[in-house]
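Pasting a structure here, questions to come.
The other protein chains are all here in position, but one chain of the complex has been omitted.
Labels A and B are assigned to the chains in the order they are written; within every chain, residues are numbered from 1.
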Amino acid sequence: MGVAEYTIKRTIQAVAVVYVVATVVFIAIRSVPGDPARLILGGDADADAIAAMRRELGLDQPMYVQYFRWMSDLLRGDLGESIYTGEPVIGRIVGAAEPSVSIAVVGICIAMAVAIPAGILSATRQNGWEDYVATLVSFLSISMPAFWIGIVLILVVATRVDAIPSYGYTPISEGIRPWLLNILLPSLAVGLPYAGIISRMTRSSMLDVLSQDYMQTARAKGIPPRAALLKHGLQNALMPVVTVAGILFALLLGGIVAVEIVFGIQGFGRLLIRSIERQDFPIVQGSVIIVSIIFVFMNLVVDLLYMSINPKVRYGGES
Amino acid sequence: MSTPLLDIQNLQVTFPSASGEDVRAVDGVDLRVYPGEIHGLVGESGSGKSVTAKSIMRLTDDAHTTADRFEYDGRDLLAQSEAAMRSIRGDEVGIVFQDALSALNPVISVGEQIAEVVRYHGGAAESTSLVSELRRKYLTGTDTESTSWRRAVELLEMVGIPDAAQCAHNYPHQLSGGQRQRVMIAQALAGDPSLIIADEPTTALDVTVESNILQELKRLATEFDIAVLLITHDLGVVAETCDSVTVMYSGSVMERAPTTALFDTPEHPYTRGLIRSIPKYDSSPGEDLSTIPGSAPDPTRRPTGCPFRDRCEDAFDACTDPLPTHHVGEDHVSHCHLHNTETPGTTASADQSRPNEHAPSPAATPAAEHTDTEANLEQQ
Partner (left out) sequence: MATDHRPQDGWLHTSIGRLAQLKQAVSGDPKAIFGLGVVTVFLLAAILAPELAPHDPMAQEFGIMDPPRIVGIDAHPLGTDSYGRDLLSRIMFGARISLGVSLGAVSLGALVGVSLGLLAGYSGGWIDDLLMRFVDVTWAFPWLLVAIMLVAIFGQSVWNVVFAIAFAYIDDFARITRSEVLSIREEEYIAAAKNIGVSDRDIMLNEVLPNAVAPLIVQFTVLVARAMLAESTLSFLGVGVKPTTPTWGALLGQGRGLIEQAWWISIIPGILIVITVLGINLFGDSLRDAFDVQQGESV
């Protein structure tokens, strides 16, 4: 099937998945023991006030009506208001997103920039000392929780190097350099485990590619080794890596949340944790939905990326 | 007699193995290919023919390769540096591999895979630096106006691919098996070689396609005066295409002859067995097919002397000795102890016992130093 068809199909699937997620969240939130109205008003509210609140929240309606309201609100982008601050949930989440997104983006970039070359190097010098070191480092990075890496980085780096702060977040608006320096350690903490997995995958995929017949053909044509590696081998080797890279985004999330706590960054993760502590359900449920949406569509993007580098998928079979 | 383009004597290729039992895939092989001729290298699986072919271009790195003579165009290939080999590969010698689907790169267009050969071997004034190659691959694609691309399309037309300009943009998986094989041939021709090594180029194809490809190969070889070393297990292919043949078995050469001579007067028992086992269209129904009983020996456990002796009907005591060389006729050589007569002075150190005596038949070769005794006339 063509690119357009495939994209449409996957988009529809993505939307369906998000729909299911939203429904599950709806059910889950409704299963909370206790009365949300009471929670909002506090322990010693009287029965009338509670009843009024329930009506306001629409909790007195039958379930399907609530569901319908919930879904239509969702489609309009209305995720409700925070119980704690009264702000619209969407605004609150988006406002807290910049640090988290920064960490994620910088983290992924650092990870890819390090892991893929490391994996290729490991494969071409298989069993050499480069391979050994790279493998050791990879295994260590995937064995450390992100928050631990963060703690260690603070103790070892931030306390010694003045230019690198050990906490807080500097928005981009204050300049690229301060932003980068501040985001560096948290991004490393999040990116390192990710890099470990990517580099192992790249290594094994590259090893597989190197043993393929077409690499021998390249050699038989007199193509120099580096050109053979990068022009003939690389794209083939990256295909499985791309597939996996998308699935692994989930790993990053846990890391980001934990790292924000460690570095005292007022980002999405911190908002989430605080909201749980305060039982601010609209924020919790809004977060779940937003993250799911991001997640599903990121994977769609990765799928499309894969399609663009795999001609077998892009152009069907025999013509 | 012209000088051979490819002259190999006593080639030994040994693969070291982790378990200690080294595998000697090629054990004392002589191979000669003359300019412009199509030479077949025939043998069953495991005979070492593919290894021989690959070792010519020193593609078998993990193996230990030695030879008394290993020359291409007068140059000792074993003495060449890797960089020197790289300039020979693709440029003076082209290789066509067996399975085009796995031998062609799935992520590079067919046209580009041919064009790069042109570029790397001086057929176009385009840069082949790493940066420009990578840019071509990942950013801009190959310029369809460039010399290398146009030449690639030309070559595709030459090998008989319809709608070549369009086809050049395709990827290997989009083509049929026959088309892919033609692409491989085009790729091998792209550097203007004087020798093409074709490793079972038609084995993976069905018969009608195979016939077309072979015709194409033969035509191109004649038209551009290119020598071809055609490796195959199929005597039919040999009969149809080759000028002369080397027959290999279990790492050694059994016989070498011009094609007609091989089929008319095969000297070696193995060759005879092979020819006999070709099904004949005029055999009667119900008649058993003739086969050579047994199977090829394990390369780590070859019998001493002639590797064929365990399956040969005419084996006798002398067969445990190293293979002799027996010149039958013009460029026709057989390696079998049966050819040695009682009189010593033969070319190799063979022992002299034979099971029975038969009337000698005339020696046909001017190089023959002894009379020839046919021990196996009854076997025909």
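One rule holds for everything that comes next: a residue touches a chain if its C-beta (ideal position, glycine included) is under 8 Å from a C-beta of that chain, and two chains touch if they have at least 3 such contacts.
Bear in mind the structure is a predicted one, so any value in this text is a computation, not a measurement.
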Omitted chain - touching chains that are shown: A
Looking at A:A28, A:A113, A:V133 or A:V156, which makes contact with the chain not pictured? A:A28
Where A:V3, A:V133 or A:I247 are the choices, the one touching the absent chain is A:I247
Out of A:V65, A:V105, A:L140 or A:V156, the sole contact with the unshown chain comes from A:L140
Contacting the left-out chain in the complete assembly, out of A:I8, A:V94 or A:L155: A:L155
Per the touch definition above, residue among A:M71, A:L210 or A:I261 touching the missing chain: A:I261
Can you list where chain A touches the absent chain? 13, 16-18, 20-21, 24-25, 28-29, 31-33, 139-140, 142-148, 151-152, 155, 197, 200-201, 204-205, 240, 244, 247-248, 250, 253-255, 257-258, 261-262, 272-273, 276-277, 279, 281, 284, 287-288, 291-292, 295-296, 299
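Operating definition for what follows: only the chains that are shown with their structure count from here on.
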When the centre of a chain is set as the mean of its C-alpha atoms, what distance in Å lies between chain A and chain B? 55
Mind pulling up the chain B residues that touch chain A in the complex? 57, 59, 86-91, 95, 97, 99, 102-108, 116-117, 120-121, 128, 130, 133-134, 137-138, 170-171, 173-176, 187, 191
Which chain A residues qualify as touching chain B in the complex? 212-214, 216-224, 226-227, 230-232, 235-236, 309-312, 315-319
